[in-house]
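Only a single protein chain was left out; the remaining protein chains are all shown in position.
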Amino acid sequence: MPITPEQQAEIDALRASPRQTLRAVSEGMEEHLYKAYPVLDHGFVRVIDYMGDDAAICQAARVSYGKGTKSVQNDEGLIRYLMRHWHSTPFEMCELKLHVKLPVFVARQWIRHRTANVNEYSARYSILDREFYIPQPEQLAAQSVINNQGRGEALTGAEAERVLEILKGDAARSYDHYEEMISDEGKQGLARELARMNLPANIYTQWYWKVDLHNLLHFLRLRADSHAQYEIRVYADEICKLVADWVPFAFKAFEDYRMGGAALSAGALDCVRRMLKGEEVTKENCGMSAREWRELEEVLEG
Amino acid sequence: MPITPEQQAEIDALRASPRQTLRAVSEGMEEHLYKAYPVLDHGFVRVIDYMGDDAAICQAARVSYGKGTKSVQNDEGLIRYLMRHWHSTPFEMCELKLHVKLPVFVARQWIRHRTANVNEYSARYSILDREFYIPQPEQLAAQSVINNQGRGEALTGAEAERVLEILKGDAARSYDHYEEMISDEGKQGLARELARMNLPANIYTQWYWKVDLHNLLHFLRLRADSHAQYEIRVYADEICKLVADWVPFAFKAFEDYRMGGAALSAGALDCVRRMLKGEEVTKENCGMSAREWRELEEVLEG
Amino acid sequence: MPITPEQQAEIDALRASPRQTLRAVSEGMEEHLYKAYPVLDHGFVRVIDYMGDDAAICQAARVSYGKGTKSVQNDEGLIRYLMRHWHSTPFEMCELKLHVKLPVFVARQWIRHRTANVNEYSARYSILDREFYIPQPEQLAAQSVINNQGRGEALTGAEAERVLEILKGDAARSYDHYEEMISDEGKQGLARELARMNLPANIYTQWYWKVDLHNLLHFLRLRADSHAQYEIRVYADEICKLVADWVPFAFKAFEDYRMGGAALSAGALDCVRRMLKGEEVTKENCGMSAREWRELEEVLEG
Partner (left out) sequence: MPITPEQQAEIDALRASPRQTLRAVSEGMEEHLYKAYPVLDHGFVRVIDYMGDDAAICQAARVSYGKGTKSVQNDEGLIRYLMRHWHSTPFEMCELKLHVKLPVFVARQWIRHRTANVNEYSARYSILDREFYIPQPEQLAAQSVINNQGRGEALTGAEAERVLEILKGDAARSYDHYEEMISDEGKQGLARELARMNLPANIYTQWYWKVDLHNLLHFLRLRADSHAQYEIRVYADEICKLVADWVPFAFKAFEDYRMGGAALSAGALDCVRRMLKGEEVTKENCGMSAREWRELEEVLEG
């Protein structure tokens, strides 16, 4: 259970007190504010605050005095133009602040995106909760035999059982020992900043993460991609839903020009042109490596 | 006149339409939203949007589920502690978006602060207005004889008149020529992206500028400082007033720990310790350069 | 003439004194160090320093103890893989430091790329030189009638002559006045930080600009592109030549996957798939806007 009743009461209190503002408001995002959307077994994503909406992108692109909107239709066209031609600065004019609860090994991947602001729960100052990510059986995958950094089939039978037994047992024991070490009942009690080193990477942490829309979309392009590790992809997928409701035009353009599209190399583009002229292009005569040819085939088959 | 009646009408329209939100609201900042505060002869600063308030700084520092506020008193204490100990990330959780109209030579100083998002009015795409910064007589300063990059006394008499005559005349002529070159009446008309090169650095430009509170305070520390060029300092001073109303606790802590304080070097600190022990410390025995000694004297005299 | 004899002597002195180092050395780049490559009428690009080479990209990708190179062939394959799959961090491990002399209006475009380090010649502290960019006749282009921020045909005849006359005359006059205002012969002399405001945007400035290879390639993708303004594109083109000699594998991959390739939207990709199946896809049935259809046609025609 990601949220305690006390935490839920705090969230409900926040949602019960609308106030007046003169700022841009996104009705779609107001629906999501503060709510905890579950991800994995104990994690969540919550929107804490946002700045701007689709119109704010146009307003900044036009450096306008008023709303910047001429018409809804114009706005969508402008946003698509900006996305298509990599004019990124107007998208930077929207900002999102999330509260995320996530396993430490996911947090370590996530933090590589440096163009964001982060405040993480401090294990020097506070005591971590006893919550660990234990994969669902269908996610207990074997090492991929094709891709050195991917997953293959799910483990089965006794092997799967043994893995779950290990993960659960080690998590429980390490946390028991963590508690024992920091306890000052009848003894000194180890400093928290030291005791935390005994905890495994599937323990949950949490942070406030704030990012502008341009950098958020870049994050989503890499992390909502099928090559991303499953445990971070589910967070990206959840955030995609929130962004779709927050800035629908921008998100639609992102889907069309980034997620659903493809980047062709000079060699791949040459192959496509030859194909369209009726030439039979093959692995042998394509002029690219076997791997690049396979990737092009996948793109063209869809 | 920085704002036309049409622009003022757009601003009034935006201020006439409050909406409901569940987000953090700063009453102090709502008062300022969209209004154009004049700076220099044709410039202004306008708040377009903001994210967060004093409580949001504490909420992020505590990674909390609810407001993060225990009491107003606690919040102020926490904010002062964070500022004093250079914990910058909670301040990054607030964000400000401004619309600024400013002379190009001021914009060129301003843009050196890279940790912000910017959308500038495009002189490739649009035609610039005929508006130039002409200093007030008391700002027509001579080159400083002490400081290689500062100002001395104001110019007087015929010299001051001649400078104003030059600045006004060259601005008018260069703009007339700009208009003539881009005009396509009876001729082709030079491309705007080329014609703009004839315009001097005191022409006004404008941009949307978005920055987090931590980086904004860093900007203000450098640009609201007495060593900053007057023409950028007046913008920083105006922004200080807005920040004081937006996040009063954070701004007060900033004034106490950054603006009103002083950074002592190891050598200067050693001098102060010797003085407090009753020793007579002089330029000769202070162990620092003449310049550093003078700077310490200024700090201690206040 | 971009370089005085005294400056050339300083450059020659630097090139005459090789020293020993244990660091990675790029023979291709050593050839270019310190030399001033002319751009436009008075500008230049000079390499002041560099860090890393192709092997250093691989070394970082492998987090290796030694050179990180297994074989030259492996290195090229790895670099192509990293580029194709947007693994940008190994490219960030190379760094380039340039000295650039450029017109102010070009500098204003350039500085929008914020992920770089910059030290610009200070017109508060120093006096600017009397050097202005005056376009070659074939670059005196009219405003484009298709593209709001582009150029059309070159101006001809009397119109072209008049434009040159204006640009030269206004530059000369504004500089004469600049000199007159700052002169302290028999008068106070206006502060430099004020006098500079009278100078037009085609005056030359100069800066040291330092950037990592990943961000440099991003800059080159946007600025060596045919849609970039000519006056910044010639700088990007010159830098491309330097990068090609510095990190040949990385530059080749950049050409194949970024410059020479194309990003297809979901809609464009769908059109290509339909075409390859033999369907006749037209402007009418393509499912995209007229503009997007035209852009796709251009990509497929090459």
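For reference, chains read A, B and C in written order, and residue numbers begin at 1 within each chain.
Here is the rule we use: a residue touches a chain if its C-beta (ideal position, glycine included) is under 8 Å from a C-beta of that chain, and two chains touch if they have at least 3 such contacts.
In this text the structure is predicted, and so the values were computed from the model without any measurement.
Visitor: Hey, which of A:Tyr133, A:Trp209 or A:Phe254 is the one touching the hidden chain?
Guide: Considering the complete complex, A:Tyr133 is the one touching the chain left out.
Visitor: From the listed residues C:Asp49, C:Asp129 or C:Glu180, report the one that touches the chain absent from this view.
Guide: Considering all chains, including the one not shown, the answer is C:Asp49.
Visitor: For chain A, which residues touch the unseen chain?
Guide: Counting over the whole complex, chain A touches the hidden chain at residues 103-105, 108, 111-112, 114-115, 118, 122, 124-125, 133, 135, 139-144, 148-153, 155-156, 159, 162-163, 166-167, 170, 173-174, 177, 180-182, 184, 187-194, 196-202, 229.
Visitor: Since one chain has been left out of the picture, which residues of chain B touch it in the full complex?
Guide: Residues 77, 80, 84-86, 89, 112, 222, 227, 255-257, 259-270, 272-273, 275-276, 289, 292, 295, 299-302 of chain B touch the chain absent from view.
Visitor: At which residues does chain C meet the chain that is not included here?
Guide: Missing-chain contacts on chain C: residues 3, 7, 10-11, 13-15, 17-25, 30, 33-34, 48-52, 56, 59-61, 63-67, 89-90, 92-93, 95, 97, 99, 117-121, 206-208, 210, 212.
Note that only the chains that are shown with their structure count from here on.
Visitor: Is the contact between chain A and chain C built from the same residue numbers on each copy (over half shared) or from different ones (under half shared)?
Guide: Both copies touch with mostly the same residues.
Visitor: Suppose chain centres are the mean of their C-alpha atoms. Which chain sits farthest from chain B?
Guide: The most remote chain is A.
Visitor: Between chain A and chain B, two copies of one chain sequence, what rotation angle (nearest 5 degrees) aligns their Cα atoms?
Guide: That pair's rotation angle lands at 180 degrees.
Visitor: What is the distance in Å between the mean C-alpha positions of chain B and chain C?
Guide: Their C-alpha centroids are separated by 29 Å.
Visitor: Which chain B residues sit where two or more other chains touch them?
Guide: Residues 118.
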